[in-house]
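Just one protein chain is left out here, and the rest sit where they should.
First chain written, first letter: the chains are A and B, and each begins at residue 1.
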Amino acid sequence: MQWESVAPALVLTLQVAACSTALVALPALALGRLLARREFRGRSLVEALAALPLYCPPTAFGFLLLRAFRRDGPLGEQALGFDLDVLLTWRGAVLASALMSFPLVVRTARVAFENVPPRLEHMAASLGASRAQVLWRVTLPLARNGLIAALLIGFSRALGEFGATVIVAGNIPGRTQTLATGIFDALQVGDDARAVQLAGWSALLGFAAVWTSEWFLRRSRSATS
Amino acid sequence: MSGALEFRLTLPLAGFTLALEHATRSRALGVFGASGSGKSSLLEALAGWRGGVRGRIQFDGATWLDSERGVALDSARRGVGYVPQDQLLFPHLGVEGNLRFGCARDEGLVERVLRVLEIEPLRTRDVASLSGGERQRVALGRALCARPRLLLLDEPFGALDRPLRRRILPYLLRAQREFGAPFVLVSHDPTEIAAVCDEVLVLRGGCVVARGAPAQVLAPGGELDEGFENVLRGRVSAVGAASASVDLGGVVLEVPRAELAPGELAVVSVRADDVLVARAAPTGLSARNVLPARVDELVRGPAARLRVQLGAQPLWIELTEAAIDELELTRGAAVFVVVKTRACRVLASAGAA
Partner (left out) sequence: MLERFLRAAVALCLSLFALACSSEKGPPASVQVFAAASLRDACGDVAELWRERRPEVELVFNFGSSATLAQQIEATRAADLFLSADTAQMELVRKSGAIALEGPARWLSNQLVVVVPASSSEVEWSAPSELLHARFPRLALANPASVPAGKYAKAWLEAQGSWSALESRVVPGVDVRAALAAVENAACEVGIVYSTDAAISQRVRVVYRVPLEQGPRIEYAIAATSGKAPAPLAREVLEHFLSAPARVCFARRGFLVGEGH
C-alpha cells in the first residue's frame, strides 16, 4: 500500500470529521434536549427542518451552500465586505459535513435525553438545584453515554460525506480531498488500486466509529434502569 | 416556625377530581386511603410537581400557590422535602452523593443524618446495591439533608414487608424528633399512621371523608378489613429482664423488653382481637396485664366491638355479640382487660427527651 497516496486524504478526513462534530455538538445536543422535553408551538416544524438533511439529497445542500457563499451570494465577499473563504477549502468540507450529520446527532441525543426520567429532574429541583444545576448534575451525567454515542454517530456520518462536500469544497488533493472524494477522483483517473485503498480505510474508520457508538448506546441503555 | 399548613386545592386526575381542603398545625399529618384515592397526587401537588393544580397552598406564612393571583412557586423555592414512593435516588451518585445533593457544605448535618438513620455503613455504597429498607432511609436522609421546611413522605413503608416496616418506624420518629420539620405522611396502613401522626385525613375518591386524631378516625369497622391494631403510647417506667413497663397515663402495660430503656417514649400496638374482657378481675392467669378500664362505646352486630378507656387512651376490643350479652356489658360498665405481654408489640421507641 502506498501510504503517501492515502495519507493526506485520510488525515484530512479525520480532521474534517472531528471539526464537523465539534461544530454541531452544542447546537445539536441543545436541540435534542429541547425536543425531548418541551412541547411548544411550531415544534413539528422544527423537527422536520432539522431532519431535512436526512431526506434531501446531499447535493441539494451542497448547492445551497454554494449559492450562499459565492462571491455574489448573501454570505459572499461582496455582501459581507470580507471573504469568509469557505468554498473550495477544508472549512467548506467541515460545514458540509456538519450540516449533513446534524439531524443524526439531534435524533440520538434526543433519545438519550428522553431516557432520563423527568421525575429525577423534578427531584433534583425540589432538593434545591437550579435549572442549570439540574442539567449539569443530573441530566447530563445520566444521558452522557447516549450523548457520546450521538457525537460518534455524527462523526461517522461526517467521515463518509460526499455529495455536499464535493460541491462546496471541491476535490483538491492535499487540501480538500477526503477519503470519499478521493475514491471518486481515483475512479475518474482509472487508479483502481488507490480507490481500493481509500475505500478500505473508509470502511475501517466507519466501522470503528459506528461500533464504538453502539457500545456507548448499550451502556446508556443499561445505566438508566 | 409555626409549621402551619393550609390548603384548598382541586386537581383533575384520571377518573375523578381531587378536591381537598384542610388547615393544620400538627407536627405529623397522616393521609390515609386506598390506592387510587389521590393520596400521592396530593403530595405531588404540595411539592409543586404537578401542573393543573388550582387553589391555594400556604405554609408557615408563605404562599406556595394562589391561582387567583397567579402565584405558583416552583418546588425548589418551596423548601419541600419530598420522598416519593419509588424513592427516586440518583443512580449515578452513590449514597453519599445522594445525601449531599441538596446540601452543599453542611458537614454537621450530613453526619447527624447518617447517625440518626444509621446509614453510616452505607456511605460508600452504590444505590443499586441497597436493599428496600436501606433505600428508604437514604431517600429520607437525602430529603433531611436539604433542610426542608416540610417533609412529604409517600408510603415510606410501602415497599417493605411487615417486619421491615416496623424497623423504619423508629427512624421516622427519630427524624421527627431530631430534625424538627413537620411532615405529611401518606400510607394505606392505619397502624403506621396511628403510630406516627397526631392527625389524619381519610381520602376516598379525591375527597376528605374523615379527619381527626387517628384513634378517633381510624377505628375498626369503618375503613378497615384487617384485624385492627390499637396503637398506644406511653413512657417506659421500668425495665426488667424480658419485659418492660410502659405507663399509659395511670395504667401500666407490660410489654416485651425489645431494647427499651427507662424514660423513653414507647409506641406499642395491641391487636383488638388479642384482648380479653372480664367483669371481675381474674386470677391465676398467665397474662401479666390485667387492667381496669371503663366501657366507653359498644357496637353490636357481626363486627361487634367495644371501646374502653385505658388510662388516657382508647382501646378497641373485638368480641362476639353473645359475649357482650353474657357479660351484660353496657356503656360505663367497669371491666377488666386482659392482655398477654407477648401480644403487645413494641413498634418504636423515641429516645429519652
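FYI, contacts are C-beta pairs under 8 Å (C-beta built on N, C-alpha and C of every residue); 3 or more make two chains touch, one makes a residue touch a chain.
Quick caveat: nothing in here was measured; it's all calculated off a predicted structure.
> Based on the whole assembly, the unshown chain contacts which displayed chains?
A
> Check each of A:Cys56, A:Leu135 or A:Leu187 against the chain that is not shown and name the one that touches it.
Considering the complete complex, A:Leu187 is the one touching the chain left out.
> From the list A:Ala22, A:Leu64 or A:Ala199, which touches the chain that is not on show?
Answer from the full complex: A:Ala22 touches the omitted chain.
> Given the full complex, what residues of subunit A touch the hidden partner chain?
15, 18-19, 21-23, 25, 66, 70-71, 77, 87-91, 141, 144, 148, 170-175, 187-190
Everything below uses one rule, namely that only the chains that are shown with their structure count from here on.
> With chain centres taken as the means of their Cα atoms, state the distance from subunit A to subunit B in Å.
56
> Quick one: which bits of subunit A touch subunit B in the complex? Just the residue numbers, please.
That would be residues 117, 119-120, 122-130, 137-138, 141-142, 223-225 of subunit A.
> Write out the stretch or stretches of subunit B touching subunit A in their complex.
By the definition above, subunit B touches subunit A via 47-49, 74-76, 78-82, 84, 88, 90-92, 101-102, 128, 142-143, 146.
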